[in-house]
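Report on one structure; see the data block that follows.
Every protein chain but one is kept in place in this view of the complex.
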Amino acid sequence: MSSDQFVQYLVSGITQGSIYALVGLGFTIIYAVTNIINFAQGEFVMLGGMISFAFFHSVGMPLVPAILLSILIAAAIGAVLYLLAIRTAKRASTVSLIIITIGAAIFIRGIAGQVWGKDFVRPPFFTGDGTFSFLGAYIHYQALWIIGITAAVTILLHLAFSYTMLGKALKACAISPVAAGLVGINARTMALISFMLAAALGAIAGVAMAPLATASYSVGVMLGLKGFVAAAIGGFKSQIAAVVGGITIGVVESLAVGLDWGPFTSAYKDAIALVVLLVILLIRSSKLAKEERPG
Amino acid sequence: MSDIILETRGLSRYFGGLAAVDDVNLGIEKDKITAIIGPNGAGKTTLFNLITGIYPVTRGEVLFRGISLNKVPAHQRARLGIVRTFQNVLLFGNMTALENVRTGQHPRSSYGFLEAAIRLPKSRREEERIALNAAKYLNMVGLGQYAQENALNLPLGQQKLLAIARALATEPRLILLDEPGAGLNRLEKNDLSDLIHRIRDMGITVILVEHDMPLVMGLAEKVIVLDTGKKIAEGTASQIQKDKRVIAAYLGEDEDDI
Partner (left out) sequence: MWSVVKGRWHWGAIALMLAILFSVPFDWFLGEYTTLAIFIGINTIVTVGLCLLMGYTGQVSLGQAAFYGLGAYISAILSKTYDVNPWLAMFTAAVTTGAFAYVIGYPIFRLRGNYLAMATLGLGMILYILFRQMAQYTGGPDGMAGIPYLSVGGFAFDTPFRRYFLVWGFCLSILLISQNIVNSRTGRALRAIHGSEAAAESVGINVAQFKVKIFVLSAVYASLAGSLWVHHLRFVSPQPFDFLASVVIVVMAVIGGLASIWGAIFGAATIRILSDEVLLRFGEWDVIIYGLILMLVMIFIPEGLFVRLKKIYEWLRFKYAQKRAEP
């Protein structure tokens, strides 16, 4: 592989990985505040792309309002998911919550499939369909948007969590809902906010990615899974690890296909994230084994 | 000098930098009732957890009938003859009282998945024996009439008795009772006391952790006192009642002031 090609694959990997990073951030935020893994996270990415396209294409709305509206709607759906499904379940076991969020995921995906059909759609690019040259590679403007948005979101989230009251309240909930309650923080409100925030993040990722990679009702599954793996790299606690993890997965996927390593044809590309997942789980499992009882 | 059935040597358990149990040396005599007392946080339950294998040992060892238990997993200790009850009872809420006790016979039976699946004669024979034994132990604690009752429907006092019946069903040599009297009224505590005496008379060594002093005084042939993870006194009930260190530990005075 020439260095030009290498940079090309690298950039495309970082672009794709940024999407994983945003999805991973969504997982991390909800888990941090509520200890829940929201299996429907990937569907918010799908909704971002599909809803914005629907507004633009069917209603004729200009791009910017369409994007903003779709992010708001996704956040609203996140709120509904929390209120109707999670809060109603009251003290449900972890397994019950897993099944509930999976149910929500296939429900959302099913409805999307009925409403919009199975076609792939392509919303318009933010700043047009062009590329520019960088270190011998051609980078699409949209890719730059994706990377830029991811970086901006990461930084903003970090600042918000560290320096604003709301951010600190969310962090407090993560550490101890009871203690947070004692100082006047309503854990349920925080949980609601975390769901809405995660949904919005997913939608942002979807909106940014759809023009480049197209969108359809089924894109949520794999994106959700890879975002999950990204979050898992950080133990669902570290936002930075989720971002770095997501980008790393994207890069490894891209390079594996580009370099044509062994069995890694593009069909096996998806398996990379799965293998990373299993490695993480294996490490975790062995750590638990060492902590375990005698014998 | 009677037999020592359970011994701990330099037993320590650290959580991070904190020693929950610190260099404890004990010798529990066979066929006697030993009480372990101490203020809250003294490490009594942790000690039980170390003996039963729920926590691995940080340092030192536990010896049962001369064998070191350090590498023996928790579930194998019941087969060796060590069983315990829990402070928060922990009955099997999805079973009847009798089924709870039958489960206690697990280490004394051996048929597995395959024999169960096709109901081989071996499994049927063992089931009969299990049924008989379970009924025996349930009756022994006086709960025979509640055999078909769901375990959690019983009031607390009877739940605690049920937990003891389940433990007895493992046919132990050593039974550890973790606050068996907590939440019981005076009448129930008297019944409990009788039961514990009967258990001892069956040839089972008893160790109990208790806060109720009259109960302890009436039962214990030996008392061991723990405070902040260390053993601070050992002797008969009347001896430790007068021990200044023990008094200080409970009242919270500085030991140096004595």
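Quick notes on this structure:
Residue numbering begins at 1 within each chain, and the chains themselves are lettered A and B in the order written.
Just so we're on the same page, a residue touches a chain if its C-beta (ideal position, glycine included) is under 8 Å from a C-beta of that chain, and two chains touch if they have at least 3 such contacts.
Everything numeric in this text was worked out from a predicted model, so none of it was measured.
Hidden chain, full complex: it touches shown chains A, B.
Contact with the omitted chain, checked across A:W145, A:F195 or A:F228, is made by A:F228. Considering the full assembly, A:T88 is the residue among A:T88, A:T127 or A:T164 that touches the omitted chain.
For the chain missing from the display, the contacting residue among A:I108, A:A137, A:V153 or A:A203 is A:I108, taking the whole complex into account.
Contact residues of subunit A toward the unshown chain are 37, 85, 88-89, 92-96, 98-100, 102-111, 113-114, 221, 225, 228, 232, 265, 267-268, 270-271, 274-275, 277-278, 281-282, 284-286, 288-289, 292. Residues 52-54, 73-79, 83-84, 86, 90-95, 99, 102-107, 109, 111-113, 116-119, 123, 126-127, 130, 166-167, 169-170 are the ones on subunit B that touch the missing chain.
By our rule, only the chains that are shown with their structure count from here on.
Computed from the mean C-alpha positions, the centre of subunit A lies at a distance of 50 Å from the centre of subunit B.
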